[in-house]
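Taking it in order: structure first as structure tokens, then the write-up.
One protein chain is absent from this view; the other protein chains keep their places.
Letters A and B mark the chains in the order given here, with residues in each chain numbered from 1 onward.
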Amino acid sequence: MKINQQTVSWLQVAPLTVVLLVFFGIPMLIVAAVSFFDYERWQIVPAFIFDNYVELFQSSLTLRLYVTAIKYVVIVWAVTLIIGFTVAYFLVFHVRSLTLKMGLFLLCTVPFWTSNIIRMISWIPFLGRNGVFNTGLEELGIIDQPLSFLLFSDFAVIVAYVHLNTLFMIVPIFNSMARIDPGLIEAAHDAGASRWRVIWEVVLPLSKTGIALGSIFVITLVMGDFFVVKIMSGGQSATVVSALATEIASLQYPPAAASAVVLVVIVALMVSAILRLVDVRRELTG
Amino acid sequence: MASDTRKGDIELVAVTKRFGDMVAVDNVSLRIPHGAYCCLLGPSGCGKTTILRMIAGHETPSQGDIRIGGESVAGQSPLRRGTAMMFQAYALFPHLSVLDNVAFSLKMRGLDREERQQQARELLTKVRLDHFSDRLPAQLSGGQQQRVALARALITNPRVLLLDEPLSALDEYLRLRMRGELRRMQKQLGITFVHVTHTQLEAIAVADMLVVMDQGRIEQSSSPDKIYNTPRTAYVARFIGGQNVLSGKVESVSDGIATLRDAGGARLTAPVGNARPETGSQLYLSIRRDRIEVAKAAGNVADPGEANVVRGKVHSIEYQGSYAKVTIDLAQPEEFVANVSDVDFLRAPVEIGDDVLARWLPAHVRLLEGAGGSGDQRIYADAELI
Partner (left out) sequence: MHSTADQSRPWTFYALAAFFTLFVLFLYGPMIVIYVLSFQGPNGGLTFPLQGVSLHWFDALIKQERTGDIAGAFRRSIGLAAMVTVLTVVLSVMAGLAFRRRFAGAGLVFYMAIASLIMPGLFVSLGIGLVFQMLGVTPTWYGSALGAQLTWTLPYGLLIMFAVLGRFNRAYEEAASDLGASNWQRLRHVTLPIVLPGIIGVALFGFTLSYDEFPRTVLTSGSSNTLPLEIWAMTTDVTSPALFAVGTVTTVISFIVIGLALTSIALIERRRLRRVSSLDESSTVG
């Protein structure tokens, strides 16, 4: 009684596939469909119109939202990349004991497993006018007046993003670096390369996959966020998704859906651009 | 521990195995008698492991049949066939204790705990590991792990035990000791062992029956001493080590001896029995390296009529304890080596760069069939005789 191996696989993968289809695949299609709907005050009206998209593209607000979002993305990407690369480099190449390496790595990842909102909020008493940072600087005599740009500003937003997302850079880069054959580094040293040359010529290219994966994570997370920017900017800044959230709150689903579709397309383009530069498939499938 | 009463002779009937376009085993037929210790010997990729796995039931032949004890085992599970395999890295279950590892197959069969643990303990006592019953595999050394793997395989009372490079994971010292253990155990159990290896010395040390393979085909299958003394093809001669391969064009044949002229102009003789090779045809022959006498050529000119002597420069000398390995450059692509006993070497030493004459007795020459192997010259690492 031999069941076809393929059938066994199908049966095994079916539950997961069904769940994803029902709770992801179909809802996404519905969102795409609703983006073509019309709406009245309190309800959506099934239709097939392009009005939502037209309004979206004609509004100057859209452009501003994207500019803000991309501004954040670029800065956060750069900062998380530098921090992530440096931390991963330190852990892989400078920490000798394996237990210590894994221990420190875990130390970095543990915050990831606690609530994002709490972590984000924890910056408020830290950065506020009467917060720890300001009072600390005042006591040390470095400043006379509390720095007000620290909180409810672009600075706060970026700090929060970096705080929440650097881990996503560290993990893939750490993985890529750990796979580099130490013999290569030694060979480069023996050939006379300085430390910086070694990083530039050997470590960096071999970490490409990790950097690409990390970048994809960071970009999608920042582009898709709505609550960090809302809270940390004190409501002063808005990005695409935070504006979207407002539309949802006022039950304006069709324009929100259209905005969502456009964002997904744009992010998908960004991601495929990265994938074109670097092949990550090997990394993902082990 | 009585072995299975079904006979454990193995027969491969025109077996071929393809992986996509690659032919791993090419139309191989082989008969291994019951109770033999058979070694499959060859370099990586020659098909020996594939054959082992097909006998085990972990691969199915693309063509042909495999019979054990006279009956075809096609489609049968490893257990049903009465085969058990010892894997290269032992594959001991890391999450089970030594005792549970050994008792595993009994558990699969449904024996209750008491029963199977008792049987496992008995077997572990036989391999002198009963004190380690409660340890995990990771806590054992390589040699100990191997014995556990052996016990685990033997508890199923197989009629054939298949060993996939069982000694390659061990260090040199252990390898030599375990070789003896395996041989002893096989004799005790009386079942058929099929042992795959790429190490020539190991194979000739343990095997009753040696099968030399290359590129999916059997080059020669016989007892180790026959293979060592009378290799069938140049491939076997080169692979098994300890031989020089020479070749020349036939000049004349008389009384079962052919006279040849080699590329360097030297005269060679080879016994051809009843065959009458054509004049001008190319023959290959082998001469054992320890049957060669080396002397300085200075002033010594070989009689042009004398056969089985060649002249060259000493290229390198390697001290090997009981003999000196003298490599002589004959201005030919094939390596020519004389293993000179230390007594002889001390008596008449030579140095690198010396012009020397190497001679041997016609009686020690063996004729080879064709060029053997793939045709291109592949020189394999010499077997070091200890």
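As a working rule, a contact is a pair of C-beta atoms (placed from the backbone, for glycine too) under 8 Å apart; a residue touches a chain by one contact, two chains touch by 3 or more.
Everything numeric in this text was worked out from a predicted model, so none of it was measured.
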Field: Residue in contact with the excluded chain [from A:Val73, A:Ile158, A:Ala212 or A:Val241]
entry: A:Val241
Candidates A:Leu106, A:Ile142 or A:Ala273 - the one touching the absent chain: A:Leu106
Query: Given the contact definition stated above, which residue among A:Thr135, A:Gln236 or A:Ser250 touches the chain not shown here?
result: A:Thr135
Field: Positions on chain A contacted by the hidden chain, ascending
entry: 5-6, 8-13, 15-17, 19-28, 30-31, 34, 83, 86-87, 89-91, 93-94, 104, 106-108, 110-111, 113-119, 121-126, 128, 130-132, 135, 163, 166, 182, 185-186, 189, 195, 216-217, 220, 223-227, 231, 241, 244-245, 248, 253, 256-257, 260, 263-264, 267, 271, 284-286
Task: For the chain that got dropped from the picture, name the residues of chain B it touches.
output: 56-58, 77-79, 83-85, 87-89, 91-95, 104-105, 107-109, 128-129, 131, 136, 138-144, 152-153, 156, 171, 174, 177
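The rule is simple: only the chains that are shown with their structure count from here on.
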Query: So how far apart, in whole Å, are chain A and chain B when each is placed at the average of its C-alpha atoms?
result: 59
